[in-house]
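With one protein chain removed, the remaining protein chains of the complex are shown where they sit.
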Amino acid sequence: MSTLAELITETVEFIRTEVLPIDDAHDGDVEAAGGENLRIRLQAKARERGLLTPHAPAEFGGHGLNMSDRAPVFEAAGYSLFGPMAVNVNAPDEGNLHLLAHVGTASQRERYLRPLAEGRHRSAFAMTEPAPGAGSDPGALLTRAERADGGWLINGRKRFITGADGAGFFIIMARTSGEPDSAQGATMFLAPASTPGISIDRHVNTIDRSMLGGHCEMTFTDVRVSDDDVLGEVDQGFRYAQVRLGPARMTHVMRWTGAAQRAHETAVAYTAGRQAFGARLSDLGMAQQMIADNEIDLAATRALLREACAELDAGGRASKATSIAKTFAAEALHRVTDRSVQLCGGLGVSSDLPVAKIARELRPFRIYDGPSEVHRWSIAKRAVRQYGS
Amino acid sequence: MSTLAELITETVEFIRTEVLPIDDAHDGDVEAAGGENLRIRLQAKARERGLLTPHAPAEFGGHGLNMSDRAPVFEAAGYSLFGPMAVNVNAPDEGNLHLLAHVGTASQRERYLRPLAEGRHRSAFAMTEPAPGAGSDPGALLTRAERADGGWLINGRKRFITGADGAGFFIIMARTSGEPDSAQGATMFLAPASTPGISIDRHVNTIDRSMLGGHCEMTFTDVRVSDDDVLGEVDQGFRYAQVRLGPARMTHVMRWTGAAQRAHETAVAYTAGRQAFGARLSDLGMAQQMIADNEIDLAATRALLREACAELDAGGRASKATSIAKTFAAEALHRVTDRSVQLCGGLGVSSDLPVAKIARELRPFRIYDGPSEVHRWSIAKRAVRQYGS
Amino acid sequence: MSTLAELITETVEFIRTEVLPIDDAHDGDVEAAGGENLRIRLQAKARERGLLTPHAPAEFGGHGLNMSDRAPVFEAAGYSLFGPMAVNVNAPDEGNLHLLAHVGTASQRERYLRPLAEGRHRSAFAMTEPAPGAGSDPGALLTRAERADGGWLINGRKRFITGADGAGFFIIMARTSGEPDSAQGATMFLAPASTPGISIDRHVNTIDRSMLGGHCEMTFTDVRVSDDDVLGEVDQGFRYAQVRLGPARMTHVMRWTGAAQRAHETAVAYTAGRQAFGARLSDLGMAQQMIADNEIDLAATRALLREACAELDAGGRASKATSIAKTFAAEALHRVTDRSVQLCGGLGVSSDLPVAKIARELRPFRIYDGPSEVHRWSIAKRAVRQYGS
Partner (left out) sequence: MSTLAELITETVEFIRTEVLPIDDAHDGDVEAAGGENLRIRLQAKARERGLLTPHAPAEFGGHGLNMSDRAPVFEAAGYSLFGPMAVNVNAPDEGNLHLLAHVGTASQRERYLRPLAEGRHRSAFAMTEPAPGAGSDPGALLTRAERADGGWLINGRKRFITGADGAGFFIIMARTSGEPDSAQGATMFLAPASTPGISIDRHVNTIDRSMLGGHCEMTFTDVRVSDDDVLGEVDQGFRYAQVRLGPARMTHVMRWTGAAQRAHETAVAYTAGRQAFGARLSDLGMAQQMIADNEIDLAATRALLREACAELDAGGRASKATSIAKTFAAEALHRVTDRSVQLCGGLGVSSDLPVAKIARELRPFRIYDGPSEVHRWSIAKRAVRQYGS
């Protein structure tokens, strides 16, 4: 426990002194700030301080944090847009590491997980496809893997593959049986980025700028994967995706809570230092209302997060709890940053203060990892099953 | 733990079989349903089953539930508007009992707490006053208690005194020193209802109808109280009010969560059984959105509640946590019932279904125990102190 | 125009001096205030002052106000919950009069419209049915009229028939051809209340109390109607329902705007006269925000209303405009009254101030005349047709 408290304190300290100044100097644009070189430089510092990849199993150099303990550490990292990268708890690596730790063979863990935990390469998770393929509805998966010479040949197109450009390896979701729209028959494959047939076609030009490697469109053309690089069992890919999904949703919430917390603190400090109409802005009722609503939204986000983490740590799937926590958090943290922007007035929409960039980075969270509408759909169906008769 | 689980299960069962039918038959109007006689009848049944006053200390016949354990039991009771009365966990008795247990002398506990725990009388908490007296701002307290013949003489007017009509005794908040608008100098006094000078002037005709004894205007004219009936120390009344306040806020949340949960379940069942435009109502996206939002609001309410309870159980004042949980809950549960009404269409605004009455009973919760605006004000000021420099 | 201005001024004056005191004395409960006798008494006074049924054609004693001119007059009437009844512009009579004026034969107009315009009887519009009949989806109409001896025999059940108890005649919507779920084949029939086979089964106990004659469940058993009492042409009932619908929606908005305006004015006056925390409540930012939002909601409601009225006056169906105006208004005016309740604190949920009763009366408006969800559905489909390709 003392270790966790120290880990939090030191992560907070590291982020504020080493990472935040670089983030602010480049308005949260990771490429402008140095890109891959910046990552290597910051991770080296984090490694020195024992702060790198804190959630990795101890055998891979981490602290083996459970979900509940990840929450405050990842939030501390998220306080800077570059923080999760700096301590190596960023999506998609963090979720990929989690998945490899749970499903990977010993040899896969040595080959893919260890260098990931050590920050020696990055990774990407290639599931989402352009319409009409897998998107909000994963069952629409079109990419196919077919048997060939004791291995597999993968063909298909992917889109919004975060971190793809520069990744060391890919986890590729491909259909090994069943037809599109079947919720069965997917398999996960591991493939080094150097495997022939893997092509990064373009970066989708999204509004966020803090994710190394972008959100890419990719083509897989006759990508050959051996049986050793099948992750888990054949045809069980959708099940593993669920294993990855719940925790990955929650770690997104952790990181973005940190970012929203910073926007909030910035806005409170701004209004406390600014006079208008004969009073401090922070003493005006309409400002107080926004500040209080931020506090309430942050508290409710954390409360839902902690409950979902406790359920995951107890071994549950926590589908409902993580779905509710993700949906609430994405909307609540968006409100927090939007109010923070508003509280800062003209400077709130500029790079003079760090609130506009946080708003920009956070907006997509209501869409990825399941748009709010898809989550609500599943939450409602569950309620109708429970109370509808 | 098995005991708590059983207590919950049995409370659920008791409420649904013995209490709910009476509640529904009288549209939640407690006077129409029998008033004080109904209370005595239902509490007798609850006593038989060992469900009465579960939060009372064991020496007074209860289970001594801490706040965390109260939550599911009180929520089960709140599922019916008459449930909290039936198992004797209703405001203001429940908060008064809590206060007496913490502050009362042994003799006060025997005289006032024991019969309260046993359901032999009810009580009221006389703090709020008509403008310009104590309201959202307790420091405006105008009622005065003055030294007289080794005791005290209390004079003043009170308003919105819940449960006053028919109460066996009152806890009266009166100023023993300091001027109005001073946040010091109040004292709490215990007075049997039969004490000369206590007058119930009228029931304020509020929209809710499930509280026995109404919300009354009262006058205290030369009400004589002995030193033995001073509750706690002289001039420390505001401090004790705080002791009562945090837990009392949370038990309100518990009970109202039960009521809102019932509205939600009713609406889901209604929409699942109703066809329109060629589909079940519960399969239409706009209905699903309302159902999902209800689930989210209920989950966030419970998560905030549990955190505040844990903090109280750990011995904290939990001012911030209870303030946030109360504010969020009052608004979220209001939204839940409002959506439930909307989902039920024309029947939703009638007494054919139990949603309109729940909406009616819940509305005042955004106002009493501190209007949302006053809580936001204090939450904001706290945030400005924390981040404002 | 001077006539209109005078009509408004005198309606305002009449409502405030003659109607409002009775409304307030009985908390908006029309039966408690005298019911049918009260109507006769107030309408007599309105008649004396030339304020009765101002929208009726001149030949029936009215001013023949177009929709645009009705707006301020009906809003003035709606300022009291009994006002629309007092000047005879209440639903459903007002819509029925409108329909008779547009579709009725000369003889029908003499027999039904003239006494309606003169306040000699009331009327009801019998369209809505219990599930699975006509509700949000009028095409589900189950009540049937069949040919018999040169006339018609009507059989079926109806629900939520406003004003039915005590009505002098009914406009009955019945299926004369087609199957349930067909949007064709309905016919409107006129029937005096004394016609054998018409039965008022019960009042649905809804939360509102200001509508004379309640919202009733009815049975029509072999109700015989002659061909002279067919309103308009056979099988054209749905078309006429549309004729009635657009204007009826808008006059609801007019009346409820008056009621919400009163709640708003009450709340502003209350906060301006009340001190808390060292300031007038009306000078506190959170109160100002609610007051301003009320002003904005009222302004937007009136702006949308005026545009829809202008479109109707120009001869258009204005389906989109009235649908948008109704949906917005029902929600905006609900917000206005809810904020007004909140601004008035404890008294806001009591009958000491007239805000709680207005909130209670207004709530059903989001449901009747098309729930907001059904309107949104049709608004969206229209947009998809327009922009979707």
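We just call them A, B and C in the order they show up, numbering each chain from 1.
Everything below uses one rule, namely that contacts are C-beta pairs under 8 Å (C-beta built on N, C-alpha and C of every residue); 3 or more make two chains touch, one makes a residue touch a chain.
Since this is a predicted model, take the numbers as computed values, not measurements.
For the options A:160, A:220 or A:238, the residue in contact with the chain missing from this view is A:160.
Taking the complete complex into account, A:341 is the one of A:230, A:268 or A:341 that touches the chain left out. Screening B:128, B:288, B:323 or B:340 against the full complex identifies B:288 as the residue touching the chain left out. Mapped onto chain A, the interface with the missing chain covers residues 27, 128, 131-132, 135-137, 140, 159-160, 204-208, 215, 274-277, 284, 286-287, 341-342, 345-352, 356, 359-360, 363-364, 366-368, 371-373, 376-377. For chain C, the residues touching the absent chain in the complete assembly are 264-265, 268-269, 271-273, 282-283, 285, 287-289, 291-296, 299-300, 303-304, 306-307, 321, 324, 327-328, 373, 375-377, 379-384, 386-389.
Across the interface with the omitted chain, chain B contributes residues 284-289.
Going forward, only the chains that are shown with their structure count from here on.
Centroid distances from chain A, each centroid being the mean of CA atoms, peak for C. Measuring from the averaged C-alpha position of chain A to that of chain C gives a distance of 52 Å. Centres computed as Cα averages put chain A at a distance of 42 Å from chain B. Each of the following residues of chain A touches two or more other chains: 285, 287-289.
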